[in-house]
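Of the protein chains in this complex, all but one are displayed in their positions.
Per-chain residue numbering starts at 1, and chain names A, B and C are given in the order in which the chains are listed.
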Amino acid sequence: MIILVEPDGVADAERHLRGLGLWTRRFASGASVALSVSSSSTAVPLSAIRAVRGVVAVLEADSPHPLLDAMPRVVRVGAVLVGGDQPVVCAGPCSVESEGQIDRLAGAVAAHGGHILRGGVWKPRTSPHGFQGVGAEGLAWLVAAARRHGLAVMTEVVSERDVDRVAAVVDAIQVGARSMHSQALLRAVGAANKPVVLKRAFSASLEEWLLAGEALLMAGAAGVIFCERGVRGPDGGARNVLDVGAIAVLRHAWGLPVLVDPSHAAGRKDIVIPLARAGLAAGAVGVVIEVHDRPAEALSDAPQAVDPALLAGLVR
Amino acid sequence: MIILVEPDGVADAERHLRGLGLWTRRFASGASVALSVSSSSTAVPLSAIRAVRGVVAVLEADSPHPLLDAMPRVVRVGAVLVGGDQPVVCAGPCSVESEGQIDRLAGAVAAHGGHILRGGVWKPRTSPHGFQGVGAEGLAWLVAAARRHGLAVMTEVVSERDVDRVAAVVDAIQVGARSMHSQALLRAVGAANKPVVLKRAFSASLEEWLLAGEALLMAGAAGVIFCERGVRGPDGGARNVLDVGAIAVLRHAWGLPVLVDPSHAAGRKDIVIPLARAGLAAGAVGVVIEVHDRPAEALSDAPQAVDPALLAGLVR
Amino acid sequence: MIILVEPDGVADAERHLRGLGLWTRRFASGASVALSVSSSSTAVPLSAIRAVRGVVAVLEADSPHPLLDAMPRVVRVGAVLVGGDQPVVCAGPCSVESEGQIDRLAGAVAAHGGHILRGGVWKPRTSPHGFQGVGAEGLAWLVAAARRHGLAVMTEVVSERDVDRVAAVVDAIQVGARSMHSQALLRAVGAANKPVVLKRAFSASLEEWLLAGEALLMAGAAGVIFCERGVRGPDGGARNVLDVGAIAVLRHAWGLPVLVDPSHAAGRKDIVIPLARAGLAAGAVGVVIEVHDRPAEALSDAPQAVDPALLAGLVR
Partner (left out) sequence: MIILVEPDGVADAERHLRGLGLWTRRFASGASVALSVSSSSTAVPLSAIRAVRGVVAVLEADSPHPLLDAMPRVVRVGAVLVGGDQPVVCAGPCSVESEGQIDRLAGAVAAHGGHILRGGVWKPRTSPHGFQGVGAEGLAWLVAAARRHGLAVMTEVVSERDVDRVAAVVDAIQVGARSMHSQALLRAVGAANKPVVLKRAFSASLEEWLLAGEALLMAGAAGVIFCERGVRGPDGGARNVLDVGAIAVLRHAWGLPVLVDPSHAAGRKDIVIPLARAGLAAGAVGVVIEVHDRPAEALSDAPQAVDPALLAGLVR
């Protein structure tokens, strides 16, 4: 935002604008004075800015994400409302490992109050030599387990080629942190016309994240649910830095549905629940948590998997 | 931590260790096999690690902060216990601006349930041409206001030369983010034998932060209270990225007293309270918040100052 | 790396190992002493480490990228040797805009000593509403222009669906920073059996970057050429922080072919040439530079495009 102000009384105008919550910087040439407003300022109604004495005009940029601005703030995933009155619990194993494992865990998630079952079928690992997921077979196990236990279901798609078969059976498609910047995948996923859970890339800015959501909507997505899973920053003892500020801004300034994934932020099971609570306190409309009942048998991410019983106390 | 394991059954041992919450990496030479454990692993009792089949020995590093390890986990600031059963509210203006201002705000802080008054007297600003604080005169105003309203009091010291006069009148000394790396100041502040509130530097690692605490104790500090105020990371819409993971690790893995400063993390008043709640949910033992009742008159940080009345609902 | 040492004389062994260039950290349990070695230590021959008095055994991890380790260090792109005795100049416009534009620029690149023509046909932009490239039609223009002026040619692929038609006509395929983490695209591109220029993702670690190269080779790539284009860090006046250290490590410690892209690192034309020189001085085997002769007509990235004539003085 740029605010044009009268040359007399600029200092007064600036003080009032800062009092409202805006960080301003002054630019001038002769009698022309303009204030730029930092994008990390408080969200303030335009009318309050215009009402400040000395303000001549408030210039705004066209929104770079008009579709997102117009998107309904509650997104339906199967029978579950994300962004509504009730916080949502989405849980499941990092990887679907076997028909028995996912059925057992789906039962536990349902028993402890969960709403959506998650589980990875194709795993985008850092190493190509690591476990890459059980593949398409696991998709059927996952969906069957969810249906049996009355849960909605979502899974991540990592290849454009898998979008259709996933979209045909799940309630929401997940786009992972490694794929958020992949325009081709966003386009393919969006075209499936399903709700999408969009994780934030490792060091994406808020604007890049919002624009990835816009790309999904432009391609046809039925709705976008953001999911914060930690960003890269200085080593604070956890795997990543959970950006609760981004959660708060998405929710309180933009009104958008945003989930917190404490598992990937923590990377260690002893702080997963505190981080889940922190995300909810910041404004998240739900959690996405990795659970496992037999972590010593897990094929991926065992150190951050928590017992499904811990879901129980999480939301009220 | 390094774990020596028997060459037979390494994979089994690794699976069990990961199930416990440890991220391991395998190193070998002939029949010698060792696993290094990432420092961002779950805190697991040594006995549980030793009990894993195949583990031969668990090698540990000497703690780099033995004094901190031995420090009592509750630190008294005046009559206030930080790290005890009750969350602590520390609040006040960014800058002490006048005798009237600080008295008025101290009254408001006390009225809304606050315990400790804060206010800057010497302001370490990014620009040397900006407002640098009212100086020593403000110290007397600040202390008098706190005493009049029954609050404990703390303020930041930025110069070695000011330590003694501050230590003589306050209940705790604050070391700011810009000074955390300054060994000379840490030594001078520690020597004053007072409790110290130690903010985390802009991009300090957890270990650097802990070691700054160790330096304070080594110099004589009566106790160290950590204060997370946000680190640098990708732009998420707030001024800094509040590292709730570091709060959770300090509290849940180390048992240390840690406060959350949502004001400098947010930089915008519309998300200060959500971030305060997030910090408490992650494990913070209290909050440090900038408040102002007439933000349009504030001499610094107006865009992030919240109304003192918002303190009321914050801690139960 | 983990070094087992005799309990007597540990301090001496550590001093000698540090003198060789290793950052060590000591772990012990009873008479067992091990030193972990930081991965950002000097590359030192194993024999020199074993020769240090007190060293009992040097334990190493299996390489996570055996294919990369075995890859020839010179990669042929058309008739051009990348990683050989001559630095390579790869240049062209950010976007292919028209048949005339790319032909004109190919001529300029050839005239000023360039070896490889580059140009974007599908543009992965941050905003879905921005210019997305001219598409497949531009691919033919690009290749024709390169052939006419005796240049090798490469372009970026952003969708799995485009790999085959691109692989059929170019000398090398580029994987962009936004796609480096996309396993599905890496697999598809690798399967085309062409040389690949692999850009580093915005905040990828060296290990993640190497593993993306490994994934390409595992899928069948004819060779991998790394390309550093700047990472995210504190604002230093340029668009990104050009990591010349990573270039130096890739070249001097690993012997791998690595190019420098100063255009995306700079984001501003006044420092593109100094950054190109810095990359070459650090060890880059060539440059990838965006050029344009009519920047006011460029459809993307005009502020960082330099005049093709500046290529002339760049490599000797």
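To be clear about the criterion, contacts are C-beta pairs under 8 Å (C-beta built on N, C-alpha and C of every residue); 3 or more make two chains touch, one makes a residue touch a chain.
All figures in this text were calculated on a predicted structure; none of them were measured in a lab.
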| item | value |
| --- | --- |
| Listed residues C:185, C:242 or C:311, member touching the removed chain | C:242 |
| Absent-chain contact - pick from B:28, B:75, B:158 or B:284 | B:158 |
| Positions on chain A where the hidden chain makes contact | 1-2, 4, 25-30, 32-34, 36, 57-62, 232, 234 |
| In chain C, positions touching the absent partner | 15-16, 18-23, 39-43, 203-207, 230-253, 265-271, 274-275, 277-283, 294-298, 302-304 |
| Chain B, residues in touch with the chain not shown (by the definition above) | 64, 124-129, 132, 158-161, 177-179, 181-186, 201-203, 207-208, 211, 214-215, 218-219, 232 |
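The definition used in the following text is that only the chains that are shown with their structure count from here on.
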| item | value |
| --- | --- |
| Cα-superposition angle relating the copies chain B and chain A, to nearest 5° | 180 |
| Cα-centroid distance, chain B relative to chain C, in whole angstrom | 39 |
| Rounded Å distance between chain A and chain B, as computed from the means of their C-alpha atoms | 27 |
| Approximate Å spacing (C-alpha centroids) for the pair chain A, chain C | 30 |
| Contacts with two or more other chains, residues of chain A listed in rising order | 203, 207, 232 |
